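This report refers to the structure that appears directly beneath it.
Yeah, one chain of the complex is gone here, protein chain that is, but the others are all in their spots.
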Amino acid sequence: MITLSAQPIDAPALLRAFENVVADAGAIVTFSGQVRPASTLGDVQTLHLQAYSPMTERGIEQAVSIAKTRWVLSQVSVVHRIGDMKPGETIVFVATASKHRRAAFEAADYLMDYLKTEAVFWKKEVSSDAEIWIEPRTEDYKDAARWREGKAS
Amino acid sequence: MITLSAQPIDAPALLRAFENVVADAGAIVTFSGQVRPASTLGDVQTLHLQAYSPMTERGIEQAVSIAKTRWVLSQVSVVHRIGDMKPGETIVFVATASKHRRAAFEAADYLMDYLKTEAVFWKKEVSSDAEIWIEPRTEDYKDAARWREGKAS
Amino acid sequence: MTRILYFGRLTDIAGTSEENLDLPASVETAGELRTWLDLRFEADGALLEPTVRIAVNNEIAFDADALSGADEIALMPPVGGG
Partner (left out) sequence: MTRILYFGRLTDIAGTSEENLDLPASVETAGELRTWLDLRFEADGALLEPTVRIAVNNEIAFDADALSGADEIALMPPVGGG
């Protein structure tokens, strides 16, 4: 289940829906990321996120497929906010379900690394006196690179 | 926030309460574990979990303290079910909040390893034709041992 | 009177998860309590296993530790996590 949403993300409601689908999973991990109030620019008033459908969804689907070959997962959900959002609002929600907690943790971690570094999004921060398009951070590339050497954790 | 609960655990409601406390965290990771319907014994009808208060809570508090020295965490919540529970019911809920997703993931993973291997609980599985007290699994010890060599992931 | 708690499989051996006992004067240490209870329950050494730990007033005690001032004593097989 992959969704790009222009509406606010309600992580607890998404977790409830996820639980209903995967009853008896054994282990469920969720990640939710919130828009940060401060950046290098200063105080962020609005974050603007562009996606390119269906290329963005296709990329996420591919990352989910890879995760499913690496770990035994009974269910995966990815919901990503697009458009304009305010600090504190949830920008991304990922849920993974597996019989084994290690698999659920690692798959969620892997998907978040994909979403934060390689996913097809363009991001603009708007502060009181500037607007800036954000380029990928070096730290993010390092996180994603962790998965390329066959490392499982 | 550490709670032992004889009542069913509602993970989405706990996530909502957690979100309200940690607005603007940046990253929130939750883990919830469900009672498995099958074990080596056969079909589990009831899982019975004993704790020894306040020793059990003290041990969990100590694990949370260690996590807070290892990772920068703005908030941690641990809720553990005790008493009798049915397959599919949530037995444990852990939530971690941090500015950095890696810290939130690793701290939740660390706490779950503690909870599944070293936490002061005694566990009995009741199936249709037997009752058995469960001893720690080798795999669980291996998971917990990961954290003892200064490995961060 | 001392409150004695039995956890995990020791609940089955003791036939109860807790009881209040007047300990005999000869039982002065945690180790002596093990031996006395093991005989009392005909537990065949189950309470003597070193993996069974004893807590006195919610603190782990060693076999040589005295029981004087003990209000609550717990007998705990290896913990299995949740």
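Order as written gives the chain letters A, B and C; numbering starts at 1 within each chain.
Keep this in mind: a contact is a pair of C-beta atoms (placed from the backbone, for glycine too) under 8 Å apart; a residue touches a chain by one contact, two chains touch by 3 or more.
In this text the structure is predicted, and so the values were computed from the model without any measurement.
**Student:** Please provide the labels of all shown chains that the missing chain touches.
**Tutor:** So, spelled out: the chain left out of view touches A.
**Student:** Touching the hidden chain in the complete assembly: which of A:Leu49, A:Ala67, A:Ala95 or A:Ala108 does that?
**Tutor:** A:Leu49
**Student:** At which residues does subunit A meet the chain that is not included here?
**Tutor:** Touch with the absent chain occurs at residues 33, 49-50, 52, 54-55, 80-81, 91-92, 115-124, 133-136, 140.
The working rule: only the chains that are shown with their structure count from here on.
**Student:** Just how far, in Å, is the C-alpha centre of subunit C from the one of subunit B?
**Tutor:** The separation of the two C-alpha centroids amounts to 27 Å.
**Student:** Between subunit A and subunit C, what is the gap in Å from one C-alpha centre to the other?
**Tutor:** 51
**Student:** By the touch rule stated above, which residues of subunit B touch at least two different other chains?
**Tutor:** Touching at least two other chains: 33, 116.
**Student:** Name the residues of subunit C that each touch 2 or more other chains.
**Tutor:** Within subunit C, no residue contacts more than one other chain.
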